[in-house]
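Shown here: the complex without one of its protein chains, the others still in place.
The block that comes next holds chain A.
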Amino acid sequence: MPEARMEAFMARIQRGEKVEAHDWMPEDYRLLLLRLIHMHAVSEIMGAYPEKEWVPKAPTLRRKMSLMAKVQDEIGHGQLLLRVAEDLAAPLGRNRIELMDDVITGRIKFHNVFHMEAPTWADAGIIGWLVDGAAIITQTALLDCSYAPYARVLKRICAEESFHMQHGESIILSLAEGESWQREMLQDALNRWWEAIMFFFGPPIVTDAARRMMEYRIRSRTNEELRQKFLTRYVPRIRSIGLEIPDSAIRFDEDAGLWRYTEPDWERWSRVVRDNTGPKSQERVALRRMAHQDQAWVREALVRARTAAAI
């Protein structure tokens, strides 16, 4: 009987049907999805930290307002994704509080790029342009996900990311059009971020979990396919504004139809993500902990107000 159920599930997936939260699903499917969406949600929230640092220091009022809007979007995306994650986690007896606590206790990882420093305004620009650009590519690749609640939320997220894309381009274009010191600042920021962005897509080998996600049609593209798409879209644009990619090995191999590049230090970056040992990891987790603890009384008051209203 369990095999028959599994076969029927896989047949649905093969037919391109979508799975809903209350449908029966294999435990493996649930866990793979939960890990993916939990990390996505937490990364949206932790991703707001490097950018929010620039809100008080943004060069103009307009930049301050647009950056603030973007930070609100990231937190909003985190909330939408947490809703999807907690519906998946409910049958496992886990709720939102636990999913968020996992950030503080280090049980859930967040993307490598959000462990990094953003020391100049050009870093804020590179985050908006290239880090968001990379994230947009990975997110659009999930729009056809077999799990419908995730696909629906991604549709909304991607619509808002189109603003983020323009916002990032606007910042870097202003710097590229500026004086030589501004272009140098932009080049320095690119140098700081390039390897992290290459790592962001993950290792070229197709891990067992990635293979299973493709069988379940949770995702349909490999890490390497997405990195190649990113390079094809962005390398010419980076060069067009006079920036140099800090990788002497980067070139398009016409015969293979592939970009060749220097692989990031997989081992070192994996440690940053796994052990929260990046330059800003501990500081940002501490900020998250502070936000969580300082608002505990609000959460408690809200629940008490409800209890009082019920009496």
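We take it that contacts are C-beta pairs under 8 Å (C-beta built on N, C-alpha and C of every residue); 3 or more make two chains touch, one makes a residue touch a chain; residues count from 1.
Following the convention adopted for this analysis, contacts and distances are computed from a predicted model.
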Chain left out of the displayed complex - its UniProt protein name, from "Phenylacetic acid degradation protein", "Twin-arginine translocation signal domain-containing protein", "Putrescine transport system permease protein" or "Regulator of SigK": "Phenylacetic acid degradation protein"
Candidates A:Pro26, A:Gly76 or A:Pro203 - the one touching the absent chain: A:Gly76
Touch criterion as defined above, residue of A:Arg5, A:Lys57, A:Arg156 or A:Arg260 at the omitted chain: A:Arg156
Interface residues of chain A (partner: the chain not displayed): 20, 22-23, 69, 72-73, 76, 79-80, 82-83, 86-87, 95-98, 101, 104-105, 152-153, 156, 160, 289, 293, 296, 299-300, 302-303, 305-306, 309
